[in-house]
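Missing here: one protein chain of the complex. Every other protein chain is in place.
As written, the chains take the letters A, B and C, and residue 1 is the first residue of each chain.
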């Protein structure tokens, strides 16, 4: 069975190591914060200028001057720091953020990603996505394996305007965990009950399957 | 009569306007802070990272963590700000400092300045001088008109390695105030009792004398 | 120290000198930390043909969005826009030009503009539409694109507190783009919640030293929240 959004987020959270600084994009990536494993701490970076983002505020805590990169009201944890957007992107661009998790329209076998612009549709802008994919040490793309029409989002070559080149190394979809290297998607894990054949069929770009591919496990 | 060091500093201080941010080099420039005219306030910038430098401390006030760009113990005025050296040079490089006053070995008619390196002698480094001459809006060079052997320091072309090019617009020596423009030194004021002829004779680069050149006045 | 007293008493005085076709750099992220009074003043002045450099363009009826109502904006330089219907409409009509710039590159362009750095290399945007037509150079085997800095005729900034000398601090994440904007204006106007006497702010904790600031004006702020989300 394909994973739910929360299950994808759960699987993403398994990637985190204790002490990681993590930037989570809007949507599924943000959910990952809810599933950080026991005994592991991560510190969330919000690119508007906050390191140590906390949970959403209570009604009493709401403060218009405290928002996250998604423009949502938010809180800061004990030990947080707050700084300018230039400093924030210095951290990102300089490779100090350990993990960035973000969504995408398409990813290809060369680690290129398209996530911000669909020609013909109104373009709202890339926000910080281009900086994040160019800067973070590890980038995880989360998305459904195929779009709602069944078209694969894992391509031999991206068709949409790119967000970044040669930058994606790991993809977690509703069907699989894949590594991107040497011009191919390497299948590492399957969603429980999803066959290699189904993944193969829904992956347009070159897929490499080595040995038995284990199912994902959830604690 | 040639001006004393303090008189040169006095004349420099007459250039300041109320509200100017000023960076003063070591030596005569630093003395100018003692002669800021009545009714005029300037704020001193020290390039290690202090805006609003105050007087030297009393014995009780001395603090090893509070020094100026000359590595001397110093104080901060009320309303000062303290920041990193990168921020400090952002101010300088970005043209936010109104005046820089510094010494020189040589200046030429194209506004080039040599102030940091004498080949054959041990080179200690340029410190912040190159950044200052490249960044400040107005630069005043203070020096003696000629060296101790009588050789002019105001040249048609600098002979020593440069600190900066096309950047000097005003020179105040023990003999004269000069403007640098259009490939010449324009004589604007004479030291009291010093003749145009003496200045002419001690100026190796092209000197332009327009009309009667007034003597400097000191309040 | 009267020459360093930057406080002005009206927004008319604060924005004096703003003319048609100028470039204005505005602090703020979304509706957080935006210079509400300076924006209102620009609307009141009716200045046209403006190029506005700001991460976003407000919403319909609030923030920079109100400058669209009388078509005062010729061009936006932003990382993310279109939270407002009027913006979308003027963009589609060709009445408004947009230069989309990655958020970190935008922040750095302002910082560089204020710091006298005319251009810098960044990996951000290489191989994407953002990199088209820009110089590419490799460092340590990785390609980077050359991005030029931004300065403005005016910068409009929102701070929490400022002293009379223009030393500013920002509150929480309302800091965002404001410190860089403050450095990059030929004339920098800071509107603040509170004016304090020099010496009140700790010299080591000033976010924007007064040297960058030309005018300080006390303001009142609605502080509208764009996305109110609370804990369940």
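Please note the rule applied: contacts are C-beta pairs under 8 Å (C-beta built on N, C-alpha and C of every residue); 3 or more make two chains touch, one makes a residue touch a chain.
Quick caveat: nothing in here was measured; it's all calculated off a predicted structure.
Undergrad: Among the chains in view, which touch the chain not shown?
TA: Those shown chains that the absent chain touches are A, B, C.
Undergrad: Using the touch definition up top, pick the residue from A:29, A:57, A:111 or A:135 that touches the left-out chain.
TA: A:135
Undergrad: Looking beyond the chains shown, say which of A:1, A:40 or A:118 touches the absent one.
TA: Of all options in A:1, A:40 or A:118, contact with the hidden chain holds for A:40.
Undergrad: Name every residue on subunit B in touch with the hidden partner chain.
TA: Missing-chain contacts on subunit B: residues 46-50, 55-59, 62-68, 70-74, 76, 82-86, 88-90, 92-93, 112, 117, 122-131, 134-135, 161-166.
Undergrad: Extract the touching residues of subunit C with respect to the undisplayed chain.
TA: 108, 112, 115-123, 137, 139-140, 142, 144, 148, 169-172, 175, 202-205, 207
Undergrad: For review purposes, identify every residue of subunit A that touches the missing chain, sorted by number.
TA: Touching the chain left out of view, subunit A contributes residues 17-21, 40-43, 45, 51-52, 76, 78-83, 87, 89-97, 134-135.
Basically, only the chains that are shown with their structure count from here on.
Undergrad: Starting from the Cα centroid of subunit B, hunt down the chain whose centroid lies farthest away.
TA: Centre of mass proxy via C-alpha means gives A as farthest from subunit B.
Undergrad: Roughly how far is subunit A from subunit C, going centre to centre by Cα mean, in whole Å?
TA: Distance between chain centres: 29 Å.
Undergrad: Mind checking the centre-to-centre distance between subunit B and subunit C? Centres are C-alpha means, answer in whole Å.
TA: Whole-Å distance between the two chain centres: 35.
Undergrad: What is the distance, in whole Å, between the centres of subunit A and subunit B, each centre taken as the mean of its C-alpha atoms?
TA: 55
Undergrad: Which positions in subunit C touch two or more other chains at once?
TA: Each of 111 in subunit C touches at least two other chains.
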